[in-house]
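The complex appears here minus one protein chain, its other protein chains still in place.
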Amino acid sequence: WDEPVIFELSTPGERGVLVTSIEPGVRDAVGDVVAALPDGLARQAAPALPEMGQMRVLKHYLRLSQENLGADFNVDVGQGTCTMKYAPKVNERLIATPKLSAMHPLQDPADAQGALEIIWRTERMLAEISGMDEVSLHTQGGSAAIWANIAMIRAYHEANGDGEQRREVITTIFSHPSNAAAAKAAGYDVITLHPDADGYPDLAALKRALSPRTAAIMVTNPEDTGIYNPAIREWVDAAHAVGALASYDQANANGILGITRARDAGFDVCHFNVHKTFGTPHGSGGPGTGANAVSAALAPFLPGPRVVREGDRYEVREAGPQSIGAIGPFHGVVPNIVRAYAWMMALGAEGLRAVAETAVLNNNYLMKRILEIPGASAPYATGRRRIEQVRYSWQELFEETGITSEEIGIRASDFGMHYWTSHHPYVVPQPFTLEPTESYSKAELDEYADVLAEIAREARETPEVVRTAPHHQTVHHTHHDDLDDPERWAVTWRAYRRKYPQAVGA
Amino acid sequence: WDEPVIFELSTPGERGVLVTSIEPGVRDAVGDVVAALPDGLARQAAPALPEMGQMRVLKHYLRLSQENLGADFNVDVGQGTCTMKYAPKVNERLIATPKLSAMHPLQDPADAQGALEIIWRTERMLAEISGMDEVSLHTQGGSAAIWANIAMIRAYHEANGDGEQRREVITTIFSHPSNAAAAKAAGYDVITLHPDADGYPDLAALKRALSPRTAAIMVTNPEDTGIYNPAIREWVDAAHAVGALASYDQANANGILGITRARDAGFDVCHFNVHKTFGTPHGSGGPGTGANAVSAALAPFLPGPRVVREGDRYEVREAGPQSIGAIGPFHGVVPNIVRAYAWMMALGAEGLRAVAETAVLNNNYLMKRILEIPGASAPYATGRRRIEQVRYSWQELFEETGITSEEIGIRASDFGMHYWTSHHPYVVPQPFTLEPTESYSKAELDEYADVLAEIAREARETPEVVRTAPHHQTVHHTHHDDLDDPERWAVTWRAYRRKYPQAVGA
Amino acid sequence: MNRPFVHPYIPNTAPDVRAEMLDTVGAASVEDFYADVPADLRLGRDLDLPEPLVAEQDLARHVSGLLARNVPTTERLSFLGQGTYHHHVPAVVDEVIGRSEFLTAYAGEPYEDHGRFQALWQYQSLMGELLSMDVVNVPTYDGFQATATGLAMAGRITGRRRVLVASDVLPAKLSKVRDYVRVHLDLEFVDPVEGTADVAAIVARLGDDVAAIWVETPSRTGAVEHRLQALADAAHAVGAILVVGTDPVGYGVLTPPAEQGADIVCGDIQSLGLHQWYGGAHGGFIAVHDDPRFVMEMPSRLFGLATTDVPGEVGFGDVAYDRTSFAHREEGKEWVGTAAALWGIAAGVHLALMGPQGMRELGEVLLARTAYAQRALGAIPGIRLTDRAVHLREFAIDVAGAGLTASGIVTALRAEGIEPGVPAGEHELVVCVTETTSQADIDRLAAAVTGLVAASAAEAASTLDPIAEPEEHRA
Partner (left out) sequence: MNRPFVHPYIPNTAPDVRAEMLDTVGAASVEDFYADVPADLRLGRDLDLPEPLVAEQDLARHVSGLLARNVPTTERLSFLGQGTYHHHVPAVVDEVIGRSEFLTAYAGEPYEDHGRFQALWQYQSLMGELLSMDVVNVPTYDGFQATATGLAMAGRITGRRRVLVASDVLPAKLSKVRDYVRVHLDLEFVDPVEGTADVAAIVARLGDDVAAIWVETPSRTGAVEHRLQALADAAHAVGAILVVGTDPVGYGVLTPPAEQGADIVCGDIQSLGLHQWYGGAHGGFIAVHDDPRFVMEMPSRLFGLATTDVPGEVGFGDVAYDRTSFAHREEGKEWVGTAAALWGIAAGVHLALMGPQGMRELGEVLLARTAYAQRALGAIPGIRLTDRAVHLREFAIDVAGAGLTASGIVTALRAEGIEPGVPAGEHELVVCVTETTSQADIDRLAAAVTGLVAASAAEAASTLDPIAEPEEHRA
């Protein structure tokens, strides 16, 4: 398709959907409500939205959808750190009922027993999976859950009179950037640790960084390299030794479900990216769902409201006095919670362990296939196994051919494959991160590895083909420099018309 | 995508969906039911279905779907006679409820009042639209409804003792082939009339063909040429004059909704293709829905069961003694009936008339655009308006360039457009039939006409481009000769493996 | 309101565009286009239809409100079958057939509709594996039509009129078949014995004027025919054809008819991935061996695989299109039209998901639950099974011995939220179980029926002579 921008499809007078009429009885009673508005409150010029018949709107967006490579369509192992896995279609069917979509969050809890029970049961399952005492599904995504982690930590220290003293948060460079960013947003100074020469988190560096000023360590494990920190308990113990809390970013939990648990390593608080590990669809970038799991000591600080069980009934309890309060509206992203519940119930303990083990098997199998490609390497922890993903490097290929990882990723799209090139900061040169999860068969992993091998061959033999990619996409090489220049960027059609009058006039 | 045949994706041991287990209590009670089967009844070799994980099955079919050009994706005016129109998405949402999909047809009618009321109301609306007395929605498609028409006619004549005498059915060449075919299947001799020089149905020819042997005339109006037979009442009268019945194929009703009605012209029986005129999606070729509308005299012969209203309740009544009985199971294609009901209720009388008038406006507008293309013509009724479609001809272009209508149609697919080339019998040379319906905007009609104009230009200037099309499809020029040779055709994978062992072995 | 009628479904109701188009074609109004419609045939008034609900929200509220008056089988305990069955439909099936690309396509050509051709060809192929047959049609309407056509094909192939009906047939199906073939064929009924064919009686009536033996398995009461090979041999000995009407759901575990000599196998695919839809989701399959005598008599479309200009690539198209009425009107075989393609795609997805192991497990569950239900109900005093055949999914009980009627049971149990089955005659009730009917569900039915029987017995006792008949005499 070569589908235009939607504003170009407008025809005056067409309608996409009609609104219900004001009843005569209402009109008689209230008169012309627009005319009666106070001065200046009635909009003068109608918003310049497009005017389109319903089918044309539909066709436009359906065509756009076909210009998008959903996870259902490709071997989506190239978005490392994102845990791209199968989001079962049965869960989409199960949530597609007015009995969920038409529920208002302030309805009588007696009318919401199903929703409340599912939230409660999901929290209890996550408590078991993490080993923690209490869980909240209130947050709207992984980073929001990270924010809740640091907000709870902040409230905890304040409650203990330590708020003024503990001004630092320690994280590692291979933990998700939001750990650093949320800590900063919460007012903390951030200390970022780099790994040792083998790529393992550096316990000595941690001990040097810890002090009575430390509020918390916030780490991922395994990190985005797929390396599991074998000294994780020592890290937690060291943090505790200076009175700091230990916060565990479990975004990468997929390879360790049922293998090892956050609380067993002594963490005080952790979070899951429910939309990743627990199989909800990623929605083109959300909505996600976060789960915050905490020890009993932190439980009073969980965000609210909470769902509680009273006998065989489920009730809503407002946030308590120590709670950090609402992070977002109501009970979080309920459709995702129900999906995650269904996903876990379809698998059970044996299934979750099979998820972890298979994700790890797939990763190590794929690593073997990738490392057979000349020019590809897996920095750090040479010769050792990885957990659920690997951050690879095309540095050798780059040195040989000048082809960058980004160019390879764009070329991969010509083969119908996703491949994510953004791995700021570029600690690993020419990085690419593959996380095959449990959802792909051996045949699909082989297919993916074959594509990368083919592109590496092209990089050597016909580098122009790679350099000028994409060749088989609806859109061609795009001038992204425009987007960093305030004079040239165009975030909306309004701005585009203003900045590029000649283009729009055409 | 270059998606393989599904059997090539099988991996032993993978599962797509699991079946519920036999409860221990059941197993204990009944033992090994397979072992207990009588000799020969237990299947020895498992069927060679593919073994695939769920996501791979999904991905396969989603990719296939993207290799298909649904009506939602293109300006689907090229399937003349098919009334490709917008099937509103709200109707898909409305039927997607267990309150319809999980209804069993033999449930207590008290539990099915919603379904029964919708069937009843839809029948009554169609009675008003056709002017007939009674309507049945029992049949599963347009041709099935044609079968019901002729079966009722046969039963009617038999009931009157005329069954032996009336052995002929008269139709016209531009009526749908199923009229001829169904009459033949019902045991009748078929007489097919050709139009006069102007393309109008030939009343004189009809009168010559009619006789006491005539059971019925079965005609479409407007015919597939878009020409309305102005003498239609004379046709009906002439049939009645010899004691024959008049059966009206209203497949082409879209342009005359609210304008003129079957019963007003004297017809005894008619049918609608509900899936065409009344906006249900075409389902890649079904399920459809037929509506049979009849005068009071024919009502006792309608197929059954029937839905009847008793006070404010709706009941199911089994077919009566004169009924032709069941044509298919139960009440017909219920999801389509609900869709059609919703479609009619969204439009009402004013809307149905707007449908007809706009379809006709669109058709005459498109005709003007098409006839501006050198090499295209609209045989018959020169200079006159058409109703809802036109059968055009590329004969001039063919004579000039040697490019056939079929080749143009295939080339059109490269522009993302449907175009149907099957208009047997080829009374009109190099035919193509365009039916724009009411669903397309002027801009879309212009887009379609522009594509045909461009291809006509190609046919003159770069005919090889047209002749070797398609160029932008997932599949290339296919050797359809294979398909008429019993030694080479392959209707299943089994047959393919047997006939082409070397291809499969690869 | 005086403002122009603009509707979201009809873009060119926008007044400016409409005027522009009329102007372009040189028409004063749309009336010009209807010049050929005589004035006396013009309706001349608005249709008398209910007030429209042009706002989507109003339409949705109205239709959903009507549908809310339905109480589906998810809220009733249903033992209803007799042509429409409650099987689990995997979500992926609904996802695929809900795709706009498949849902809204129609009759596109093999190039732009490659996906549809491949999906339907795969359906044919998957059914072929399940049935062990090489040729399967693009679905016709339903099993009724498939069987009617199967018999009509047998008549055309043999040039004979007699058909021996060996099984109990669903009454509605028989109604359809009879009216459909009666010009061409004569049906003769040979009563089954203990639920299945009376082979000896059939053999006795065979002759070289017999076009076909028609077997239904499972039969109207769910009985599985176990002597197909004998029937096939006998039919073939006189040049007749064995037509088997069946439900494909059991062939993960049961021997397919083709492996026991069947020539034409036909039936309904509703059990393979389609919801009940109030009886509105059926599709008919007709399967034959790869023999042109049979293939050329099939009226439906058949998709075939073919090579293309690109080596190794496969394309699709119509096999022997000249058979069809599309090509040759009344000279084609019966007719072909819009039938049930989408349901065929659904059935294909279903079979791909189930795989050999899934179909085997499903067959086993059905056999086991059926047998369990037979035992549970047959054990109730006064109730007996009507035959001793192997049953798949359905079976009949005779309730006369309990002093009950079939319709009486239905009425009584509906009040408890149970649809216990379908009455067939005064005392026969046909009960259906599927994989969605759990042991607990069956036990609940048995308990409810037991309760009715006990109540009936008590009532009978109270109206009888004070000295009640001994229990033994009434069993």
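A few remarks follow.
First chain written, first letter: the chains are A, B and C, and each begins at residue 1.
Please note the rule applied: a contact is a pair of C-beta atoms (placed from the backbone, for glycine too) under 8 Å apart; a residue touches a chain by one contact, two chains touch by 3 or more.
Bear in mind the structure is a predicted one, so any value in this text is a computation, not a measurement.
For the chain that does not appear, the touching partners among the shown chains are A, B, C. Among A:V77, A:A144, A:V269 or A:L397, only A:A144 touches the chain that is left out of the view.
Remark: the omitted chain is touched by one listed residue; of A:A159, A:A241, A:A297 or A:A326 this is A:A326.
The missing chain, though absent from the display, is touched by one residue of B:R43, B:R56 or B:H104; that residue is B:R56. In the complete complex, the residue from A:Y156, A:Y228 or A:F272 that touches the missing chain is A:Y228.
Annotation for chain C: contacts to the undisplayed chain at residues 8, 56-57, 60-61, 64, 74, 88, 90-91, 95, 100, 353, 435-436.
Touch with the hidden chain on the side of chain B covers residues 11-21, 51-56, 62, 88-93.
We take it that only the chains that are shown with their structure count from here on.
Averaged C-alpha coordinates put the centre of chain A at 46 Å from the centre of chain C. Computed from the mean C-alpha positions, the centre of chain A lies at a distance of 46 Å from the centre of chain B. In chain B, the residues that reach two or more other chains under the touch definition are 14, 54, 58, 62-63, 66, 72-73, 86, 88, 416, 439-442. Counting partners per residue, chain C has 7, 9-11, 17, 54, 56, 90, 92, 95, 100 as the residues that reach two or more other chains.
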